[in-house]
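The other protein chains are all here in position, but one chain of the complex has been omitted.
Should a chain be cited, it is by its letter among A, B and C, assigned in written order, with residues numbered from 1 in that chain.
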Amino acid sequence: MLKKDISDYDVFITKNDKINENYYLLGISRPSGFDIMAGQFVNIKIEPNSIQPFLRRPFSVFYLDKYEIGILYQIKGEGTKLLSTKKNGTKLKMIGPLGTSFPLEDSFMKNIDGVFLIAGGIGIAPLFFYANRIKAKYEYLDINLIYGIRDGGFLLPEDYIKYYFSSIFFSLERKKVYEENIYSGCNCKFFEGNIFSALNSFEFDSLIKKYNNPIFAVCGPDPMLKAFIEWNKDKYFESYLSLESFMGCGFHACLGCAVPKSSGGYIYLCEEGPVVYYKDINLQ
Amino acid sequence: MLKKDISDYDVFITKNDKINENYYLLGISRPSGFDIMAGQFVNIKIEPNSIQPFLRRPFSVFYLDKYEIGILYQIKGEGTKLLSTKKNGTKLKMIGPLGTSFPLEDSFMKNIDGVFLIAGGIGIAPLFFYANRIKAKYEYLDINLIYGIRDGGFLLPEDYIKYYFSSIFFSLERKKVYEENIYSGCNCKFFEGNIFSALNSFEFDSLIKKYNNPIFAVCGPDPMLKAFIEWNKDKYFESYLSLESFMGCGFHACLGCAVPKSSGGYIYLCEEGPVVYYKDINLQ
Amino acid sequence: MSLLEVKKGKLNLKNPILTASGTFGYGDEFEPFFDVSLLGGITIKGTTLNPKDGNPPPRIYEVYGGMLNSIGLANIGINQVIEKYSKYFLSLINSGCAVIININGEKIEDFLKIIEISDSTGCFNFYEINVSCPNVKKGGIAFSQDPKTMGKLINKIRKKTKTPIIVKLSPNVQSISPYVKSAEDSGADIISLINTMKGISIDINSKKPRFKNIYAGFSGPAIKPIALYHIYEARRSTCLPIIGMGGINNFNDMLEFFAVGADAIEVGTMNLVNPTITYELLIELEKYCENNKKPLSKIKEELTQWMKQ
Partner (left out) sequence: MSLLEVKKGKLNLKNPILTASGTFGYGDEFEPFFDVSLLGGITIKGTTLNPKDGNPPPRIYEVYGGMLNSIGLANIGINQVIEKYSKYFLSLINSGCAVIININGEKIEDFLKIIEISDSTGCFNFYEINVSCPNVKKGGIAFSQDPKTMGKLINKIRKKTKTPIIVKLSPNVQSISPYVKSAEDSGADIISLINTMKGISIDINSKKPRFKNIYAGFSGPAIKPIALYHIYEARRSTCLPIIGMGGINNFNDMLEFFAVGADAIEVGTMNLVNPTITYELLIELEKYCENNKKPLSKIKEELTQWMKQ
């Protein structure tokens, strides 16, 4: 019953860089002994000595280095806006590791012959980390990324993205021609529209046919997740979704993070999520 | 009825230096057209975009340069602690000029032949500014400072203090011998105890006898002010006291800053103070 | 201007942004900061028949997200108010800015006398009857201990004057509804709420309450969710116009008040921290209506749609 590896860590900011028009890359000192799996999250008190912002803010991990935890974030409201002003050395409190992770057990992975990551916007964060972890253990596995963003202002620098993916399908809501030329070293395709402009494309169709047992890992805004479930209804791809919800605590003490279960009742996303099996939940 | 010179200014920090173990010197950009008299105060919102700390914080002015307003402050609680962490360029909101000032009209000053400033701790701030303003207009006037502080950790750097004063009487609660040697260029005397160790001394007695019409300007913690009024009971020195009180607004809108009047009822310190004539109030 | 007009029953205002009693002095204190006559109206400091010294200091203490006050209705009395400010008030009224007097008394007669004097001057558009000040032992608050006693007071006042009556209610109740209904039945034209919440703070160093009166009035952004709750309950109890207040700090806050059924709003404590807040809200609201190409009435309708479902 005890989760002895969870702790409330005193950490500090090691970097906080604006990496495109919309995203920041936050580096946090990695406490000794701290480990975390792809899909899990940390819960951060941005202003440890103030009651404003009041609650902690949950963030997925984007990468994990020996001495640094990387978090990719965008400004949403008061908390993230404040976070974006913080300088190196600023102290934070961080609870983690929290929640469930994307599948990575040998018993599971050995049956897989391809991975499809479907990211909407900032949803790239945990998927990028997942790609990293897959490649570390199963280098032979193809990872394909379907990445929906509004426009070029959301593109990650090329070196963040080019190593892991056999192919990348970009869906841009407002595509501009020059954006096709941004990534040189990768096998990229560009579509105009939301992620389904990619998922329903001829190119995707011929790609997916190459795999017998692909899995999907999906992270993005709620409407995208709902549409994905709808899209997958007659396809039955094995899918793992990373969800979001308001969180009071992050460690199963408040029951604030309820998400409807498909079998009725609720799961609590900070413990039984954020990564859930697509059949288990009922997004409304 | 209108006080057209009061305004809520957008200002920024031009310096914020720790100048001894206990005091900070804050520089604020002086808005064009902004003027303020010795004894008056400004009301500062330390964190313009946050509701914590909630109310503004009142501060006397320590000096006024062409482009800078100087404020001497000590850490008292949450607000001043936060203020001490702010860097150059930080934006503040500042309402001013507010309240009454120490006397400086020609009609009044021409009858004066000496000034005694009695400062307790951070109470030096408005008195220092007063000394500056007196010297600017009435260079011939003797200004004597009686300055009570706990120990050497509260001494201001010599160049802040040495220009204006004919003599300085330091009362140190915990005197150490070396402290007598700190100020070289001034006519200083050192006493052990509170300000009354100076005020009741033989040296003070012989000094005060030199003046026919001295005035006293007093600023310090409430107990010191009360004791001063007591001390002055049989002496009737013309005295102006700078008081403190909790303030809701600083511009006479909330009636929060009541101080008992000697004639019954209350004065409102943000408008009829902070500088009051000693006979007008009734410190309890 | 007519984009922002408020017209409901006796509540006629050029815009819905007012100031709350006790946090805006007599209005003129804010003239250095902006042109007060632009507002929909101002409510002046709680006024009694005779001048009142108010409570001994301290009167103010800061708490998380707000403050406690124990002003104790300090004021200069109705006669001096009129003597000093009637000219100023009339100039506001001439510019279409309503002037509301917040009336307090220990006995019914006190209220009636103030109203008699006020009626004779014509420098107030509305009488706000304060039955909810938590900071005086006798007086106003007694009338809010039960709906009947309050009703009696309002009824007497109603008979005395034709000037629109606002009844200002206390949030320190189990349910606001009986008070709202009693006010309406007794002839009130408008309901305003909330007054301050009862609160206590202890000074741990002196080991004593911070205020001589022990309890004080709690206001500011911290109480907003509670204010919204009471206003929603009031809205469900009456069709009278409602003036909502309690912690309004920005534009979104103001819209929340409209969304629970307030017809106009008052800013209180935040005037002390940011004296131009009402002016800023006014500008923002104007822009909002222009950008949405809708008058305020339409915007309020949309915001309250959920209540009709």
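By our rule, a residue touches a chain if its C-beta (ideal position, glycine included) is under 8 Å from a C-beta of that chain, and two chains touch if they have at least 3 such contacts.
Model, not experiment: these values are computed from the prediction.
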{"item": "Full-complex contact with the absent chain, from C:Leu92, C:Ile129, C:Ala222 or C:Cys289", "value": "C:Ala222"}
{"item": "Hidden partner interface residues of chain A, rising order", "value": "1-8, 45, 51-56, 93, 95, 245-249, 251-260, 264-266, 284"}
{"item": "Those residues of chain C which, in the complete complex, touch the missing chain", "value": "63-66, 68, 145, 172-174, 197-202, 204, 207-209, 214-216, 218, 221-226, 228-229, 232, 247, 249, 252, 255-256, 259-260, 302-303, 305-306"}
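In this section, only the chains that are shown with their structure count from here on.
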{"item": "Most centrally placed chain, judged by C-alpha centres", "value": "C"}
{"item": "Rounded Å distance between chain A and chain C, as computed from the means of their C-alpha atoms", "value": "48"}
{"item": "Where chain B and chain C are represented by their mean Cα positions, the distance between them in whole Å", "value": "38"}
{"item": "Junction residues of chain B - those touching two or more other chains", "value": "51-52"}
{"item": "Shared-contact residues (touching 2 or more other chains) in chain C", "value": "64-65"}
